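Inspection log for the structure reproduced underneath, given as structure tokens.
Take a look at chain A:
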Amino acid sequence: MEALIHWLADLLAKWSWWPFAPAPSATVVVWLVYAAITAFVIAPLAMIVLTWLERKILARIQDRIGPNRAGPFGVFQALADAIKMLTKEDITPSGVDRIAYNIAPAMAAVAAIAVFAVLPVAPGIIGTDLNIGVFYIVAIGAYGILAVLMAGWSSNNKYALLGAFRAVAQLVSYEVPMVLALITVTLVAGSMSTADIVAGQGSGWYFIAIPLTFFIFFVSNMAEVNRSPFDLLEAESELVAGFHVEYSAFKYALIMIGEYVHMLAAASFSAVFFLGGWRGPFIDWAVQTSPLLAVVMGHVYFLIKVGFMIFVLIWIRGTLPRFRIDHLLDFSWKFLTPLALLNLLVVAFVLKLFQPGTSAGIDIPAGPLSGLYLGGWGQTLGLLLGSILVVLVASAVVKAFAHRSKDAGLRAIAAAE
Partner candidate 1 sequence: MTIPLSWWLISATALFSIGLYGVLSNKNAIAILMGLELMLNAVNINLVAFGRHITPLEVTGQIFAIFVIAIAAAEAAVALAIIIAVYRQRTSINVEQLDSMRF
Partner candidate 2 sequence: MEPFVFFIFSILTLGGALGVVTTKNLYYAALFLIMSFSGMAGYFVLLDAGFLAAVQIVVYVGAIAVLILFAIMLSRKVMTRNEPLLNRQWGLGLATAAIFFFVMLAVPLNVKWPLSNEVSSGNELVQLGLAFLGSYVIPFEVVSILLLVALIGAIILARDTSDVEVE
Partner candidate 3 sequence: MEKLLLLTPLIPIFPLLAFVIIIFGANKNNKLSAWLAIGGIGLSTLTSWLVIAGTIMGGHHVQAEGWRLPIPWMPTGEIVFNMGVGVDGFTAAMLFMVPLVCLLIFIYASEYMEGDPRYARFFAYVSLFAFGMLTLVIADNLLLLFMAWEVMGLCSYLLIGFWFEKTSAKRAGLKAFLTTRIGDVLLFAGMLILYSYTRTLTFHELFKPETLEMLSGTMMWGIPVSALISLLVFGGAVGKSAQFPLHVWLPDAMEGPTPVSALIHAATMVSAGVYLVARMLPLFAIVPDGALRWVAIIGAITAFFGATIGIAQNDIKRVLAYSTISQLGYMMIALGLGGFLAGVFHLLTHAFFKALLFLGSGSIIHAVEHGAHHVNDHHTDPQDMMNMGGLYGRMKRTAWAYFFGTAALIGIFPLAGFWSKDEILAEAWLQWQEAGFMSLPFWAWLAGTLGAFLTALYMGRQIGLVFFGKPRTEAAAHAQEPGNRMTIPLLVLAFFAATLGFINVPFIKGGWLHHFAGEVHAASHALHLEAIPFQVSVAVVSSIVALGGFFLGWAMYRNLKAGQQDPLEKMLGPVFTVLKNKYYVDELYTAIFIKPTVKLATLCAKFDYDWVINPIVNTVGRIGVVSAIISAKFDEIVIDGLGVLGTARFFKWTGKELRLTQSGQVSNYLLTIALSSLTLVGMYLFFIRM
């Protein structure tokens, strides 16, 4: 970002007719452009492309063809949908609470877009490198929850209200393991800054070191973005689409934008936290030789990872059936949360074991196994072993529970194993 600003400032300084003080305006220009791209290009594009992708991939999974009339492979289908959204009549049902009803979709969309402020896309390309980056993501998520609650409550519709309640119960339930997973990531990286977290994955992506954390994060993120198999708050067959049943036209589009942008964000941050973000072959070399090349490579690597994550999300949707709400909540509180807490403590313990004597020039207490740190790789291996240990313990506990369970089906499965 700084590099961009400097480049622009230099450019502007050369244009002598520019009437304003160059440096600050360069900052503003770069910021405005970056923000505008995020809000006006990425966000609508996310919805358009992702809906198309989803329909296409789901269709292939279900042995269909999917959209194929409008344009090659039906790519214009989604565009047509977008235009439809803009031009449809906007029905505001009688009896709604107008103020909250109108604010809610905007809030959902804005909250979803706002997390991109701390997304490191490529080396040096990040909206702003907040030192509380991870926590910022959590904080912005709070508005998403509120938007759902407001939408459901103000719609004056029982289904919407029920959907909203369920949504909020689900969101808050899965927020806890997600936050715990983020704390684990913070712990390993020693920083909440997203840029630092990417930088910290030089010696092994965190996916290798803490796969269990990745699993927890990914699953709770799926629930956070209401992806199947956690999509029951908009369960068409039960709740006629949930909290946004009364929305139509562009307000509906806003909610959809919010949802798909959220999904994109989930995939992006999964990539950032666990798949090394913009890291890939030769990127360190590129950063040293040519910043421009590094930016290009970073984008490419990053997009590949995000695309893969999105594909996985859609793939899971096409494969797994929907949870029942009690199972869904139980899964979070009785399985994921304790698991995440245990995982957090184990990771903390392993980190202390391997801690080297210095970090970023500061003397810190060295761990007993600091000799095995091996430039981070020893630690990575230790963390991996820790994860495996936690998984073994957790599966043993779950098995024991299943044996004692009153649920006959569960007992049978446990016995079969």
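The candidates came about this way: all candidates are chains of the complex that A comes from, given by their letters.
The working rule: a residue touches a chain if its C-beta (ideal position, glycine included) is under 8 Å from a C-beta of that chain, and two chains touch if they have at least 3 such contacts; residues count from 1.
Predicted model, so just to flag it, every value in this text is computed and none were measured.
*Asks:* Of the candidates 1, 2 or 3, report the single one touching chain A in this complex.
*Replies:* Answer for chain A: candidate 2.
*Asks:* Would you mind writing out the residues of chain A in touch with candidate 2 in their complex?
*Replies:* 97, 99-100, 130-132, 135-136, 138-143, 145-146, 149-150, 153, 162, 168, 172, 175, 192
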